[in-house]
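Left out: one protein chain. Kept in place: all the others.
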Amino acid sequence: SVALFGVVDAGVARYSQGGLGKTMLDTSGLGPSSLGFRGTEDLGGGLSAHFWLEAALLNDVGAGSSSGNGNPSTNGGLAFGRRGTVSIAGRFGEVRLGRDTPPSWWNHVVFDPFFTAGPGSGANITSGGGANGFAGANPLSFSRISNTIQYQWGFAPNAQSAIGRGVYVQLMHAFAENAGGAPARGQYSGGRIGYAGGPLNVALSYARSKGPAYAADAARGYSTFESFNLGGSYDIGAARLMAHVGANDSSAPGTRHDHWGLAATINAGPGYIPLAYNAVRQNNATRDGASQIAAGYVYNLSRRTALYASASYIRNRNNGTYTFLGGNGGGQPGLQTAFGAGTPFGSGTGYGMGIRTSF
Amino acid sequence: SVALFGVVDAGVARYSQGGLGKTMLDTSGLGPSSLGFRGTEDLGGGLSAHFWLEAALLNDVGAGSSSGNGNPSTNGGLAFGRRGTVSIAGRFGEVRLGRDTPPSWWNHVVFDPFFTAGPGSGANITSGGGANGFAGANPLSFSRISNTIQYQWGFAPNAQSAIGRGVYVQLMHAFAENAGGAPARGQYSGGRIGYAGGPLNVALSYARSKGPAYAADAARGYSTFESFNLGGSYDIGAARLMAHVGANDSSAPGTRHDHWGLAATINAGPGYIPLAYNAVRQNNATRDGASQIAAGYVYNLSRRTALYASASYIRNRNNGTYTFLGGNGGGQPGLQTAFGAGTPFGSGTGYGMGIRTSF
Partner (left out) sequence: SVALFGVVDAGVARYSQGGLGKTMLDTSGLGPSSLGFRGTEDLGGGLSAHFWLEAALLNDVGAGSSSGNGNPSTNGGLAFGRRGTVSIAGRFGEVRLGRDTPPSWWNHVVFDPFFTAGPGSGANITSGGGANGFAGANPLSFSRISNTIQYQWGFAPNAQSAIGRGVYVQLMHAFAENAGGAPARGQYSGGRIGYAGGPLNVALSYARSKGPAYAADAARGYSTFESFNLGGSYDIGAARLMAHVGANDSSAPGTRHDHWGLAATINAGPGYIPLAYNAVRQNNATRDGASQIAAGYVYNLSRRTALYASASYIRNRNNGTYTFLGGNGGGQPGLQTAFGAGTPFGSGTGYGMGIRTSF
């Protein structure tokens, strides 16, 4: 069976920070706009074969785009940057090949009531920021990685792989794919182990990757990055409470970023209220950092369609340069490109409201 | 419900003008080749949610492409440049967000028996030409605009929005999306009001936009553009008669283009004969302009599939530089790039025949 699926999400947003501001038609304020094709074949004997092709959309301008990490389409064409996998599943679990979300990213999504979308996305600050964040060719903090082989246990076959059942495990390795003798830049190895049962879900991830060389790494030709992330949620009926703590670090001095957060999803009428507080602190000389507080409301018109509104406030500390990143490889206000290099970004606010439909 | 839809149109065409000529495998000679995904969800209480993702195709070379206006994919990748919208509709009308055809473009399509496709497309000359036409970043004369919010009254929900029922209204605003303080280049506001009843359809559009600054506008950092278009059609049974009159103008002196046209679609056997005369005149010192006459035949093999042929003659007046533009972001002969800058283009002919199937 083959299914066509996706999300189209658009709204109006207003971002302002450091004296700059932008009003825009935004996308992916509640969920990442996407278009995909997936299928499953029962092979008998408990075995099944699967594929999943999922493209990000920037529907405000009609473009396709990846998640911005090793973006497979650099000029706006549709590409399956969110996922491109083939897999085989059985009693042994699932073996999956291709481009997919790495184990080290899932906690950022699962324990964020905003699912890393819109002004309130926790990943605005917890993904690292600066040279240790989305910038550069460091696969560690990426939300999607190419050229991977993956093993999963405790998930439904071909699942979107966020929350498993009972004890669940994800292991991923990405090949550097450099010719013999070249530094293994781009290599990634990571894992995630969790438990989901009753009201509780908790998961721990650890990953290690090799990126472009910093000055101190020039001899060996690559830098190393590490991340860990421990997150959990507990459902008390009227609300789902969430917390996470983690760190990103690299082999360059002063590039460790510690982050933590508390959040909740509170049931309210035909929808819910997402609330989140996140903080990050770097171990550089000036101890740069940021905190973010965000709230919203999601009003479900149906199981597939919702209206939403959210507001978020980022406060940079010291020389922090954290700002609103947008999700889904686009939709961000791009204010950081208007700041001069090295300028502290100050404080900022983001507001958004829109409609999301899925199919 | 989700539907896959589209058009694949290809044929052989011959264009010649100003001593140059080209024979080519052409696309979109009758209708714009496209591939799309759209869906509708009934939310109850008269409300419904909708999405529409539509990509242009250059099937002669296997490429995707937008409509050439703020093209979302600059390197041939598939992108939803024709439309990328999510909307909610009810008794109040429809509110639609994303990339779509602006109100100021629809009259060019609806009152052209060639639907702006192939050698006979009236938009070859009526869209303005030169710096006031497709060229530059002037959103006014674009057939598609990004970052819009739109209101419609009198149309079916999620309609392709050409002809409404009774009194119909379209209002659109496009955000410039420049950071605070920057000139509002790219901003667009336009509307269209019409009436369709019995044999009559008539519609008036007006739009205003801000584009890149001409010399005279350097201080404020943007130019302004205005267009209006009045068109109508009347069905006499054996034929549908059409007429339109309009103008494009900008804040630069001598860039007003007045255009008008008369046309008909004459029923003939299992198909019809499209006939059109269009003219344009610029208010510059040399009073440049052009006229175009076009005729064709469309032979319907079924409701979805047709064979077609058409011929068109463009006569430039004075230093006019009007030529065959092709439709759908491609398929044009590109003769203008072979002329030297500033050379009057003389007269030219275009012939095409092909097959169009839709699904």
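Per-chain numbering from 1; labels A and B assigned in written order.
Operating definition for what follows: contacts are C-beta pairs under 8 Å (C-beta built on N, C-alpha and C of every residue); 3 or more make two chains touch, one makes a residue touch a chain.
In this text, all values refer to a predicted model and were calculated from it rather than measured experimentally.
Considering the whole complex, the residue from A:4, A:204 or A:243 that touches the absent chain is A:4.
Interface note: of B:4, B:156, B:218 or B:268, the residue touching the hidden chain in the full complex is B:4.
With the whole complex as reference, residues 2, 4, 37, 39, 41, 43-44, 47, 49-51, 53, 55, 64, 66, 70-88, 97-99, 144, 146-149, 174-175, 177-181 of chain A touch the missing chain. By the touch rule set out above, chain B reaches the unshown chain at residues 4, 6, 8-12, 16, 19-25, 27, 35, 57-64, 73, 75-79, 301-302, 304-305, 333-335, 338, 354-357, 359.
Definition applied: only the chains that are shown with their structure count from here on.
One rotation lays the C-alpha atoms of chain A on chain B, and its angle is 120 degrees to the nearest 5. Chain centres here are Cα means. That of chain A falls 39 Å from that of chain B.
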